[in-house]
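One chain of protein is taken out of this complex; the other chains stay put.
Presenting chain A:
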Amino acid sequence: MATAMTGRGMAFIRNVSGTLISRLQVLGGGPQQLSCLHTSSSLSSAKWEKKNRMMFPPQLPDEPRRPAEVYHCRRQIKYSKDKMWYLAKMIRGMSIDQAIAQLEFNDKKGAKIMKEVLLEAQEMAVRSHNVEYKSNLYLAESYTGKGTYLKRIRYHGRGMFGIMDKVYCHYFVKLVEGSPPKTEERTSLDQAKEYVQGLKNRTIIHGL
C-alpha cells in the first residue's frame, strides 16, 4: 500500500505531516513563543489608587499654577453598575458641594455610598494633597465599573434553574482643584444653523 502512491499523494502527505509537526511544536512550546497573546491577565488591578502617587517636577515661578488632582475609588459596592451609572452621569462636571447636595437628597441606594466616597476624597485632598479650600474642587471624572460577581442558583419550575448574578460595582472619581468648567449650551437652532452652513460650504468639483 505504501508503494502504490502517486506524486500528488506524496506532496499531500508531506504537507499534512508538516502542519501536524508545526502544530504540535506550537502546543508544546507554549504561549511564550507567540507574541500576540496578552501577558498580564488578572481580574483585580489597582491602577486608580496608584494614580495618586504621581509626582510632578517643581514649577517655575512664571508657569501657571498646576491644579491639584485627587483620585479616589471604592471597590465592590453591592449595587448594579448600570444603576450606579445614572448617578455618576448626573454629578459629572459639577462642583463638589453641588454634587454632595444632589446626592444627599437622591432616593437611590447608590447615592448614599457615592456621597461617602466624595466626602472621603475631599478630606484626603485637604489633608494630604495640599488643596487649599475644600469647596474649590470639581468632579472631572466619575464613572462606574463592573466588580467581581458571585453566582448563585435561581430555581425555576419543572426542575429548571438559572444562574443568578450577585452584582457588585466599583466607583471611580477624580477631583480637580478649581471652579467647574463652563460647558457651552448649544440650542437646536444653533445646531440647525451649523448644518445648513455645512451644506452651503460644499464645493462642487468637475461641474459646469
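By our rule, a contact is a pair of C-beta atoms (placed from the backbone, for glycine too) under 8 Å apart; a residue touches a chain by one contact, two chains touch by 3 or more; residues count from 1.
Throughout what follows, contacts and distances are computed from a predicted model.
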Among "Large ribosomal subunit protein mL45", "Aspartate aminotransferase", "GATC amidotransferase" or "Translation initiation factor eIF2B subunit delta", UniProt-listed name of the chain not shown: "Large ribosomal subunit protein mL45"
Options A:K47, A:R66, A:R158 or A:H206, residue touching the unrepresented chain: A:R66
Of A:S44, A:N130 or A:S188, the one touching the omitted chain in the full complex: A:N130
For chain A, the residues touching the chain missing from this view: 1-2, 5, 9, 12-13, 16-17, 20-21, 24-25, 27-28, 53-59, 65-69, 129-130, 132-133, 150-153, 161, 163-164
